[in-house]
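In what follows, a structure is listed as structure tokens, so that the remarks can point back to it.
Of the protein chains in this complex, all but one are displayed in their positions.
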């Protein structure tokens, strides 16, 4: 364990924070059937991320591994999630981003399928829009992109880059798949994630109510 | 900490009660993304209220501050919620009110958006109408006001004053924002809050069922 | 506390069982805003029942009182629930009944309002119909009565007697109010209560789905 290219104390701290937060999100039912993955920035070249396929409700520190920003495992025999690149592209592009959360809730999945044809979910008129960093009023609107699903991660990552070139954003949906949300810290990423989940749930319900 | 214009033992007791109740409400999912705020009367000039922007599921006593009835911080560097005035106007107007709870549940938010055009939610035919202090039968009806949302708090407070001039009431909705409910004690405010949430949820569901 | 007309050890055992079960039902959200009441038979003349207006999520043994089968308090200054007669009429009529549970869930309240015009909820085609004591197949149907709501308890009790004269049954709804369910033991009453809640929820959802 010598000469590792990252700070092991920093890794231990991040692993503990990821485990605690992942278990809370799992208890909400947002990580069904071992889906979802979670990461934090270690430094300007590495991130800590959940190992593929683990039960998120029983996660332990050993289920967290290190990857570089191309998504490759570092000093570990574990295999990272297929979607690791979608985490690391954000760390590589934005030095201020410290945490990326990918969940797979019922609401996120249904919203992604329902709004995939129009390519985004329009959110307007909610006080909770103020929960997104940089917003100071509810008198604004955001369009959350819904990307097509594909098993070709480099392609998907490229679509995300194109979106990021066009607008500032704190999250996007993938059709039939779930949500990516991020922030400067775990607390901010959690707040953004909760806000997206809440707002999508309101939009779906207003549609059920034919409002 | 000398010569404070309020009773610190009373503040400590209120802070403990606010923290315990806020955590329970947060566990129900009624305070998403650091939203919502909660207060109790300290005396005839001061109230204890949650500091702005704190995670309500992890609230501690240090997250409670003191304000006067104009909504200004007292003996603290903390910033109160932007909506503090909506709490303190109630304490200033009604000496018997001891607790104000502002939550932001899914049901409250959806109901506020759905009924904003007609300006109120009509509740009738429910046994639980007896849960509101002063009601002794289900054979009555109430109209819960739905106010437009605005970031101009003095204006919003003025609309509330006008409503209070017209009718006795234990709560109101703000469009896209959530519920204010109050009572003489924390227990009564909680009971009113639970009754509003339950009755709004029933109304929404009957509408989904086209009843 | 001498010469009480009931067995105090039996009361203590029933109170403990009522408290434990009521807290579980409260945690499910079936007792909003201090609503609902719960009882067990003590002997052939007395029942233990929850005191009116208590928070069911914080119930303690002191919140349980004794009533006779006319619904009158025995050896206690406490006031029983207004609906006590709906419990005691069952103990008086059926020596085998040991427990009566009255809850006020969202599903029960919405179902009661939706089906009040036709006077019953028809349940058919569910395996869970076997959960009701005496049923050994799903190839049957039951009509759960929905009574009008009234604050006149003797009148409501008389309606129930008329229903009981007509058919065997393990529960009924009151419009806008909730469910009464019962059984020979607490465990059986809980099983019947859970089965009614589950089956009403399925019926409502099939209607939402236009099935």
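By written order: A, B and C. Residues from 1 in each chain.
Just so we're on the same page, a contact is a pair of C-beta atoms (placed from the backbone, for glycine too) under 8 Å apart; a residue touches a chain by one contact, two chains touch by 3 or more.
Only a predicted model underlies this, so the values are computations on that prediction, with no experimental measurement involved.
The chain not shown here is in contact, across the full complex, with A, C.
The omitted chain makes contact with just one of the residues A:92, A:114 or A:169: A:114.
The chain that is not drawn here is touched, among residues C:127, C:152 or C:165, by C:127.
For subunit C, the residues in touch with the chain missing from this view are 125-128, 131, 137-139, 187, 191-192, 194-195, 197-198, 201-202, 205-206, 208-209, 211.
By the touch rule set out above, subunit A reaches the unshown chain at residues 32-35, 55, 104, 106, 109-110, 113-114, 149, 151, 174-178, 204, 207-208.
To be clear about the criterion, only the chains that are shown with their structure count from here on.
Chains that count as touching both subunit B and subunit C, per the definition above, do not exist in this structure. Here subunit A and subunit B face each other with different sets of residues for the most part; under half of the interface numbers are shared between them. Relative to subunit C, the most remote chain by averaged C-alpha coordinates is A. In whole angstrom, the spacing between the mean C-alpha positions of subunit A and subunit B is 33.
Mean C-alpha positions place subunit A and subunit C at a centre distance of 46 Å. Chain contacts: subunit B has residues 208 touching two or more partner chains.
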